[in-house]
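Complex shown without one protein chain; remaining protein chains in place.
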Amino acid sequence: MVRFGILGAGRIGKVHAGTIANSSRASVAYVADAIPDAAAALAASVGAQVASIDQILASDVEAILIATPTDTHADLIEQAARAGKAILCEKPVSLSVERIEACLPVVKQAGVPLMIGFNRRFDPNFAAVQQRIKGGEIGEVEIVTIISRDPAPPPVSYIERSGGLYRDMMIHDFDMARFLVGEDFVSVHALGSALVDKAIGAAGDVDTAAVQMQTASGKIAVITNSRRATYGYDQRVEVHGSKGMLRAGNVHMTTLERADGAGFTQDVIQNFFIDRYVAAYAAEVNSFIDAMTKGVTPTPSGYDGLQAQKLAEAATRSSQTGQAVRVE
Amino acid sequence: MVRFGILGAGRIGKVHAGTIANSSRASVAYVADAIPDAAAALAASVGAQVASIDQILASDVEAILIATPTDTHADLIEQAARAGKAILCEKPVSLSVERIEACLPVVKQAGVPLMIGFNRRFDPNFAAVQQRIKGGEIGEVEIVTIISRDPAPPPVSYIERSGGLYRDMMIHDFDMARFLVGEDFVSVHALGSALVDKAIGAAGDVDTAAVQMQTASGKIAVITNSRRATYGYDQRVEVHGSKGMLRAGNVHMTTLERADGAGFTQDVIQNFFIDRYVAAYAAEVNSFIDAMTKGVTPTPSGYDGLQAQKLAEAATRSSQTGQAVRVE
Amino acid sequence: MVRFGILGAGRIGKVHAGTIANSSRASVAYVADAIPDAAAALAASVGAQVASIDQILASDVEAILIATPTDTHADLIEQAARAGKAILCEKPVSLSVERIEACLPVVKQAGVPLMIGFNRRFDPNFAAVQQRIKGGEIGEVEIVTIISRDPAPPPVSYIERSGGLYRDMMIHDFDMARFLVGEDFVSVHALGSALVDKAIGAAGDVDTAAVQMQTASGKIAVITNSRRATYGYDQRVEVHGSKGMLRAGNVHMTTLERADGAGFTQDVIQNFFIDRYVAAYAAEVNSFIDAMTKGVTPTPSGYDGLQAQKLAEAATRSSQTGQAVRVE
Partner (left out) sequence: MVRFGILGAGRIGKVHAGTIANSSRASVAYVADAIPDAAAALAASVGAQVASIDQILASDVEAILIATPTDTHADLIEQAARAGKAILCEKPVSLSVERIEACLPVVKQAGVPLMIGFNRRFDPNFAAVQQRIKGGEIGEVEIVTIISRDPAPPPVSYIERSGGLYRDMMIHDFDMARFLVGEDFVSVHALGSALVDKAIGAAGDVDTAAVQMQTASGKIAVITNSRRATYGYDQRVEVHGSKGMLRAGNVHMTTLERADGAGFTQDVIQNFFIDRYVAAYAAEVNSFIDAMTKGVTPTPSGYDGLQAQKLAEAATRSSQTGQAVRVE
């Protein structure tokens, strides 16, 4: 039985706490949140106690789930590591590559497991693509194409604190590209535009972007993002290999199709990220519990978190300078 | 808070008890089963007590969920009705139309709600088809086509006690046809063959069958069944109307597609009925709880259970005689 | 070089004459039509001469293509057979089974090849289904499902002379069912309604119909027809076998798909039978030329024409009486 302390009782904290509470191998012992009512409500619903972060770190829980605001992640990882806790931290570790590079050695020295919450790796569709690639079904990977589009842009106030599209939104796709290619990328070129909302451009960010990357062995990944898609939360990957092609598409709300004079219309797709990735969030937490139970190292690791952040930083720079950027 | 007594701790009883236990508006108070260990295990997992059927009917629970073997359903419905309980009974009420016709007046006299567990009405895909029909999206319904194929035939020992394919398997499709057409059928013609397993034929049953039915207003439904499909649990409906066509297809395990020299291959479909209809089972129980909470009459009703059984009986007779059968 | 005389310069006569004229192995020598201008126009476009039917039958052409009105087919087949010509005759041979039974012995005695123009057997999609069945890809055929819907009903004046839906429209599907099942059917049950146009019902015909048929070995075919589909000319077949399932669907105008708030909409399907079956008509004529060139017997044969007509007649009777009909 793995006992967790949950730091952060917001949207994602709740999703993860629910998964832990439903697991026969884990339980939530404590919940902490800056908003006392939020902590109390979540604690009540999963049979846990409210506590401060310090109390939780000083308690006997084996695992800490970090679902607090991004700018606290690195500090909390270090504190939890020093307290000897296994850590599952929501992505990203930090918007700053330097901060991640400072943080990871602390974890290493403490010898505790650290998993970064790149939930999309656990989506059953994308996970199946990766497993089949590993099984050799399409031979050598040559081109990875990732399309991610959000239903609607966040408010500009959010954009301003987000670190920009590449760090805030495309970070998921950088990790997915690494997950599917199975190698690190050495060059990044990014193009960005503010086409959806001019205010996003005025805030110094982009809302429409393309990135292409290459590994040392020549494998190529192409990512496009938009902050708005009128048809829902568009999440697709395609992998072209030497022996075939694999792709995983969107999840429609139902299998319903209507035919009439306008053509043949399939139902709309999932439109909200928590609905779209509900199975992924659960599988992610269960994978962490699994790793702890079996004593194996969980993935995605801190290194994966660092590499995704490096790609986001390179893309941000490339988008600003117009030139390709090398990643060492 | 609706308190339930669960009669039957088998496969379906467990699914339903889980839904009730997870509901914020309902709870499981008691579980009864002929196998004490089964009752105890289920009771423990949902925080309920083990009790006998008599004890449960004498208790203060408001609702009884009947998930016992088919041949006990009608008796239990009558007992529960006389005890003044709201009843959710797994399909079918009975393999005998006469028995159902004797049972329903008892329920009526007791004035208790009775819902029959035709789970497929609550499948999100099929429910959406029916809602759009009701919304007028395809005008008048003209032809309903239902295809149901099981992954593999049950053992002959099961077949022998099953009442035959029309009562055991196609019963779901009779209800679905009525649900989609919105009218009763007045004529039934059935064709059956034992093509999958000659032992099924030797046992006097068929494993491959087609039925066509017509309503008084001329609407047509066509159903085909097979006890075996190499590609999984095939569950499809299509409704052709005066203004368009609606269909709902199978649920693939993932959205994964592979392309190679053999073509473009989509992932396999759900292969087990409980997985395929997991959302439907939950929605069914929630619909019953909803009806109880709001004081409205739940559907599908006992009348729906009776009509489906009449169609199954007519089809059985038609299949045996080779002639069409009128249903009054 | 196979030289043809074309009897009938209407819509289908023109399509076939064009195919013959474009073939490197065949040519059109003569064209006959009751309307001199039609004959002249078609003859000019394919480099042929206008002639009377008698002149053509007395000429040295090897092959006669009969594309005249249905009620002349049987007489012309007999005349052409007696003149020693190979015959490609549009379906049906006759609306009367008796007339076909009288006609076929004349052909047999003359020892000339006779092919009936069931064009759908030559559709690349349906032909591929049948070839794969023959190749054993899905094992034994168990259930054939055929859906045919016309875009819009013909005028009632046409309906009145048509022989009724089963002889006029479903005749194609009877042949397709035999083509895919590879056996003759021994029982037929039909249900028909006039739901599209009450005037069709008033004329004694139906516009919406379902037929189910069984072979002596127990294989089942289910056919549904409608005289109207708002979404185009709906032409589908599905074959369920012991090792898998094969289906062939509609042909969309383009591969275009649009996604927006209404869902994902594929382009409309072919809406006119000559466009939908353009490849089939050409393949049909080329198959006949092929058979002649190689000295093999063309199919579908006169027997195929007879059997389809018997099924149409049985279905008509079943629809009128409400009872299943045996076909000997």
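Note that the chains are named A, B and C in the order they appear, and that numbering of residues resets to 1 at the start of each chain.
The working rule: a contact is a pair of C-beta atoms (placed from the backbone, for glycine too) under 8 Å apart; a residue touches a chain by one contact, two chains touch by 3 or more.
Computed from a prediction, not measured in an experiment: that's the story for all the values here.
Only one of A:S96, A:Q214, A:N271 or A:S301 touches the absent chain when the whole complex is considered: A:Q214. Interface note: of B:A259, B:A291 or B:V327, the residue touching the hidden chain in the full complex is B:A259.
When the full complex is taken into account, the listed residue touching the unshown chain is A:H189, out of A:R3, A:H189 or A:R317. Note on the undisplayed chain: of the listed residues A:S23, A:T68, A:N119 or A:T145, the one touching it is A:T145.
Mapped onto subunit B, contacts with the missing chain fall at residues 229-232, 252, 258-269.
Even with one chain removed from view, subunit C keeps its contact list with that chain: residues 124-125, 128-129, 132, 137-138, 243-251, 253-261, 267. Contacts to the hidden chain, counted on subunit A, fall at residues 140, 142-143, 145, 147, 149, 187, 189, 191, 193-196, 208-210, 212-214, 218-220, 222, 224, 226, 228-231, 234, 240, 242-245, 322-324.
The rule is simple: only the chains that are shown with their structure count from here on.
Chain centres here are Cα means. That of subunit A falls 57 Å from that of subunit C. We define each chain's centre as the mean of its Cα atoms; on that basis subunit A and subunit B are separated by 40 Å. Shown for subunit C are the residues that touch two or more other chains, namely 229-231.
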